[in-house]
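Note that one protein chain of the assembly has been removed; the remaining protein chains are unaltered in position.
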Amino acid sequence: MPYWSPLALLALVLGVVITHLAVPSTRGWMWMVAGGLGMLALVALIYLGLVWAPPEAFMSDVGRILYVHVPYIWMCMLAFTINVGCAIAYLMKKSWRTDALAEASAEVGVLFGAGGVLMGSIWARPTWGVWWDWDPRLIATTVMLLSYVGYLAFRSFTEDPERRATWSAAVSILGYVSLPIVWFSVRWWNSLHQVQSTTQTLDSAMRIVMWWGTVTMLFFLFVFIVKRYEIARSRQSSALELPPEAARQEVAA
Amino acid sequence: MPDTPALELRDISKRFGARWAISRLSYRLPPGRSLLLTGHNGSGKTTLLRMISTATFPTHGNIELFGRETRAHRAELRPQVALLSHANFLYEDLTASQNLALAARLMGLDGVGPRVKELLERVGLSARAHNPVRQFSAGMRKRVAIARLLLKAPKLALLDEPFGELDPAGIAQMEGLIRELQAQGATVVLATHLIDQGLSLTQERLHLEQGRQEVPK
Partner (left out) sequence: MKPAGLLRGAWLVLKKDWQLEWRTRARLTATVFFSLSTLLLFSFAMGPNINVLREHAPGYLWLGILFASVLSLGESFRVESENQSLTGLLLAPVDARSIFLGKVLGNASLLFGLALVLLPVTVALYDVDLSRNPAALLLALALGCLGISAPGTVYSAMSSNARARDVMLPLLLFPVLVPMLLAAVSATKFALSKDVQEQLPSWLKLLTAFDLIYLSVGFLVFPRVVEDD
């Protein structure tokens, strides 16, 4: 398995995403391409992760869950970063597309995040002996996840669409800003209490599989966000796109 | 600029959820003229007045006051515009005097003490100046709101059903007040169901039905 294969896969993903964005006519089916490729990559990942990669020295076979857990967390963070980017963009220039993308990325992010934290917990039990720990990454991810669950709840409780878009952008920014602070404060607390952070030393084969897993999940992140974005857009049009002229015609008819 | 209209609505629309409260409304109020705004409840009068006051902004289109667009110039325009509406902007647990003093200080006026006293006398509330607004009747609250408007001495006065909750003496006093504002050079936009009073106080009329301008029947 050549060391550059995850890079080749990454090139594929980027190609798909860029084509989708740059060439509007492909948007109807590009997600299917991505989904198909993703499935193939996933099958490969299952083989690579369960069979090809050597068992990790310290964690043995349990460590294999990391090949999915770590990519999930990466996708979660990427999705949330897209969300906060949309929040800032929306506050600078109002656009229903930006709001739809914000909604989609938040939901998909929570999905991946919840999965990631769950898997992390499953991994932690046999490894550390506990379901939970004071790890900065764990705490920071959980706080972010809670913030975004709050974000989604807030969106569902705010009825006026314009207000929902503006206010949830504010919630998103306030929540995201906490990430570096949480990370730093927990890490500092641990250093004071001489808690060793669990650094995994991965050999090159395992590293390849980790990267392959991350890129595989990128396909799925793309598909989920695209589809959820479409749902958000169609909900918007059914609630909003009624111009005054059409209303007049309806009344006259 | 003598030709700049006091108020110009350029194809404005305002949406609440799925409903358009104002649809594609355009209107121009020449300088020096006062406007009567009529229409049933729910026709969009209050929404329109709120937009003109810069409390809110149109979903589409622009509103210009004295030649300046509301969204971009709200900081400049707000000192010159005053809104008297159903919501009286008062703090229930502060006294009438404290509410007015707060407003005066926020507006940057001097001689707050004497000014507030004089205005309370003017609206007939001197005796109750130091009672919390919570204890006031609807009519009394309205009078505090009127005093607040007078404090501001606005160039554009927006009055949403100012005669509501007033007795005949109060109505006469309100009419006098409106004429006084006009004498001071203010433009008045008056929304009311009392058509006769309204017509006698204004020179132009805008009638709304379901958020659109219609010819009154």
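Here are a few things to note about the model shown:
Read from first to last, the chains carry the letters A and B; within each, the first residue is number 1.
Simple rule for what comes next: contacts are C-beta pairs under 8 Å (C-beta built on N, C-alpha and C of every residue); 3 or more make two chains touch, one makes a residue touch a chain.
Quantities reported herein were computed from a predicted structural model and do not represent experimental measurements.
The chain not shown here is touched by just one of A:Val130, A:Leu146 or A:Ile231, and that residue is A:Leu146.
Contact with the chain not shown here comes from a single listed residue; of A:Ser5, A:Thr81, A:Ser121 or A:Thr158, that residue is A:Thr158.
Note that of B:Asp11, B:Asp93, B:Glu121 or B:Glu180, the residue touching the chain absent from this view is B:Asp93. Chain B meets the missing chain through residues 53-57, 71, 74-75, 78-79, 81-83, 87-94, 98, 102-103, 105-109, 132, 152-153. With the whole complex as reference, residues 91, 139, 143-144, 146-147, 149-151, 153-154, 157-159, 166-167, 169-171, 173-175, 177-178, 181-182, 184-186, 188-189, 192 of chain A touch the missing chain.
Operating definition for what follows: only the chains that are shown with their structure count from here on.
A separation of 50 Å divides the Cα centre of chain A from that of chain B. Against chain B, the residues of chain A that register as touching in their complex are 159-162, 239-240, 242, 244-245, 247-248. Chain B contributes residues 13, 15-18, 20, 23-24, 59, 211-212 to its touches with chain A in the complex.
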